[in-house]
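Note that one protein chain is taken out, while the other chains of the complex remain in position.
Letters A, B and C mark the chains as written, and numbering starts fresh at 1 in each.
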Amino acid sequence: MINIFNYIAPILLQAEAISAPGIKDRVLEGLFNVNINNFLVLSALLFVIGVAGVLTRRNVIVIFMSIELILNSVNINLVAFSRYWFLQSEGKNAYMGEIFTIFVIVVAAAEAVVGLGIVIAFYRNKETVAVDEIDLMKW
Amino acid sequence: MRLVGLEAVLFYLFAVVAVLFAVFMITARNAVHSALLLISTLVATAGLYLLVNAEFVAGVQILIYVGGVLVLFIFVIMLVNVKEEDTNMFTRQLIVGGALSFFLALGVIAILLQTQKGNFFTLVSPSAPKIEQVQSSSNISPSHNISQNTIKVGQELYTKTVLPFEIASLILLVAIVGAVHLARERKQEKIYD
Amino acid sequence: MYLFFLTAPTWFSKLPILSDRIDPMVMDYVVWPLVQIGALLFVVLTLIAYLTLAERKISAWIQVRIGPNRVGPEGLLQPLADGIKLLLKEDLIPLKADKEIFVISPIIAMVAALVALAVIPWGAAWGTISNIDIGLLFILAVSSFGVLGIILGGWASNSKYSLLGALRSAAQMVSYEVAMGLALIGALMFTKTLALQDMVISQERLQIWNILFQPVGFLIYLISGVAETNRAPFDLPEAESELVAGYHTEYSGFRFSLFFIAEYANMLIVSAIAVTVFLGGWYLPGLSYLFAPGSTLFVLASIGVFGLKTLALLYLFFWLRWSLPRYRYDQLMELSWKWMIPAALANIVLTASFLVLGQELGLIVSQNNSLKFSIGGYVFLISTAFIITVPLIWIILGQINQRSRDFNLREVQPLPMNRKVNKNN
Partner (left out) sequence: MDLIWLIPILPLLGFLINGLLARRFNFSEKLVGAVAVATVFLAFVLSLMAFVNYSSWSKENQAKAYISKTLNYTWISGGKALITPNTTSTNPQTENNLAELKIDWAYQIDHLSGLYALFVTFVGLLIHIFAIGYMHSQAGFARFFAYLNLFMFMMLTLILGSNLLMTFVGWEGVGLCSYLLIGFHMTRKEAAEASKKAFIVNRIGDLGFILAIIAVFSTFGTLEYQKIAQLAQNYPIETLGTFGIMSFIALGLFIGATGKSAQFPLYIWLPDAMAGPTPVSALIHAATMVTAGVYLLARMNFVFQRSLTMMLVISIIGVLTAFIAATIALTQKDIKKILAYSTISQLGFMFLGCGVGAFVAGVFHVITHAFFKAQLFLGAGSVIHAMNNEQDITRMGGLKKYLPITHKTMVVSWLAICGIAPLAGFWSKDEILGKTFSTTLFHPAIGKLLWFLAFLTAGITAFYMTRFMALTFWSEQKFLGPTANDGGDKTSEDNEDEKYTNIDQKNEGGGSFKIRAVTANSMNVEPTTSNMGSTTNEVESTTTAVGESNIIKEPKLNLSSPISALVADPKESPSIMTIPLIILAFFASVAGFIGLPVGYNWIENWLAPISNSLSKSHVFGTIDIVLALLTMFWSVAMAYAAYHIYVKNPQIADDLAIKLKPFYQLSTNKWYWDDLLDVKLASLINKFNELLGEADRHGVDAIPNGSALITRGASILSGSMDRYGLDLLVNLTGWFTRASSVLIRTFQTGFLNNYALVMIVGLILIIVGLEYQAIQELYTQFFPAIPKVTPTPTP
């Protein structure tokens, strides 16, 4: 494995300065030492943004997009853990996360297709896609 | 798993783009703008996948989401042709929903902070392993040092997870049939039947 | 991250101006790719400019005219004149247009087209910029961005012709992308890799072009490729006689030229992929006898071979455009879903069966993610492809489309009078 960015990175971040044991530099290095937690936080943020979209938007299509965003945040977790596990277990079962991601993408596509079909069928009848006008199922 | 140097920079770049555009997405007035912003988020995510060596998933992500799902979204938006939502972009539970989302975010991040205590933004101890040294590679022929990610994913996909794979294909088939049935007009049905 | 740029050739890194000042690593991974990219962009953009001229000339010859011959000798400066005209034209944005998207969509289309150029194996060794693990997937993914540019451009113009063109384009491209991807899978079974340079190398190792194993796949790919680039006879998104100019009706000046360049670049990419996957890429039997493999001359010759093959396919594009009438929209959809996709699926199944059968018979050996054929293996695979696969797929298509109204030229049965369509629904 030849990591070209590892080569360029010291140039970019002025490697000599970092390797000196100053506290400020060590904080900087810690910040630029991305591990699994950073991925988890990113995923959590995207998840919550997606939830907010589902809770607040009126347009059904945008709600669908928010759901896609939620699924995507899950995918980030899966892929990150796949890589994490690859390094922990020396390659054993390391690709299950990525494979599961592919399945999630497939299911998301299927869900979008059916959902949009419903939206079109609904629009044909009521000429709206606003979610608070779709309340025929209430008492 | 450590991303250092330029990889870390790229991680923050992609992460900020993803989060920022996601926020824009749920606040955009126009649905087409939302779709375009979602595409940006998804592409940034694909970049994240590349950073953790999941090339195949990154390719699939772009191919399926951008090439398929989001085109479909835009297609439907154009088809239903909704006018811009001038006043009522949000539902009447905007405040409650926003607050709840905020609490959810707090809760999730609190858990993360607690369970992964000490792993965030900590100082790297001087004894931590240094950045790997790059080895000279000018003599290696190109076909031998490219990533094997696709091959590995393919092998695992078609050996260990054959059954889920088949089930996924079945789900797709069902979705196709369902979508055709849903989106077809009565008139069309009458003509073709 | 794995390495995906190819290293610089020795003659480049030993150039006296560079070798003294720059680290060899930086030379390999920063300077040399930039040089390559610059050269590629220059060549491709020039080529595209002259392709417009070529198209006009070819159309003129096909229609027994002379073609542009006023600007420069034999009209050779015509592209330059066109370019200047487009640059100097007034840049219009319609009042009701969605401004941001209107501006950004030609850029998306153009960038998508140019990014895909990066992974195409233009030649052997240093003739290629990069060779990435997911090469073919990358091309398909990036070209799906091009669709986005067209759709958004059509929508943002806020004109009904543009919107119709965009809608047509969306449906057409999504449909033909499926057929395109499926058509390539048969060839992938032989190359056993997605990396484009490795595909060419595998064909070189087997000393054969994949088209001999995959005649059906090649045909489907070519047809889908023509449709994917919105060229005649599939140019419904920009049909002049129906939609004025389709999705770029409202565009003018430089933005219009971006769309224009994107279209021609897409043609170039489709041709180049067809050449890479089916026609052996830069591999030509006997080339390695003329020049020592790896030498500078060999690389230059390989680039030339690749270019010639690509230009031949581009000529085919022009030829098709000026020979065939445009499809009707429902015919277009039918062609994709009822002809191309079933044929591609059948091709996959048959190819896989024959490969397995060949391995069982001992004619093919699969090891280390590559195939080895005996002489019998070549004969077996080629003969099954032409003798069994082609007729069988023809029969299957015939059966599927037995009731189709348009393609087998049957009498259209009018709907009976008493079956009125209820207009209320």
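The definition used in the following text is that contacts are C-beta pairs under 8 Å (C-beta built on N, C-alpha and C of every residue); 3 or more make two chains touch, one makes a residue touch a chain.
Because the structure is predicted, anything quoted here is derived from the model rather than measured.
Taking the complete complex into account, the chain left out of view touches A, B, C.
If you put the hidden chain back, the residue from B:19, B:100 or B:171 that touches it is B:100.
From the options C:352, C:365 or C:395, the residue with contact to the unseen chain in the full assembly is C:395. As for the chain not pictured, it touches subunit B at residues 91, 93, 96-97, 100-101, 103-104, 107-108, 110-111, 113-115.
The set of subunit A residues touching the chain not shown comprises 51, 54-56, 63, 131-132, 134-139. Those residues of subunit C that touch the chain absent from the view are 360, 395, 399-400, 402.
We adopt the following convention: only the chains that are shown with their structure count from here on.
Chain centres were defined as the mean of their Cα atoms; on that basis the chain farthest from subunit B turns out to be C. Of all chain pairs in this entry, the one linked by the most C-beta contacts is A-B.
Taking the mean of the C-alpha atoms as each chain's centre, subunit B and subunit C sit 27 Å apart.
Centre-to-centre spacing of subunit A and subunit C amounts to 31 Å, using the average Cα coordinate of each chain.
Shared interface positions of subunit C, i.e. residues touching 2 or more other chains, are given as 1-3, 25. For subunit A, residues that reach two or more other chains under the stated contact definition are 2-5, 7-8. Listing the residues of subunit B that touch subunit C in their complex gives 7, 30, 32-33, 36, 39, 50-51, 53, 55-56, 58-60, 62-63, 66-68, 70-72, 74-75, 78-79, 134, 136-138, 142-143, 145-151, 185-187, 190-191.
On the side of subunit A, the complex with subunit B involves touching residues 2-10, 12-13, 15, 19, 21, 23, 26-27, 29-42, 44-53, 55-59, 61-62, 64-66, 68-69, 72, 75-76, 79-80, 82-84, 86-87, 94-96, 98-99, 101-103, 105-114, 116-121, 123-124, 128-132.
Taken together, the subunit B residues at the contact with subunit A in this complex read 1-12, 15, 18-19, 22-23, 25-26, 31, 34-35, 38, 41-42, 45, 48-49, 52-54, 56-57, 60-61, 64-65, 68-69, 72-73, 76-77, 79-80, 82, 85, 88-94, 96-98, 100-101, 104-105, 108-109, 112, 116, 119-124, 126, 130-132, 134-135, 137, 145, 149, 152-153, 156-157, 160-161, 164-165, 168, 171-172, 174-176, 178-183, 185.
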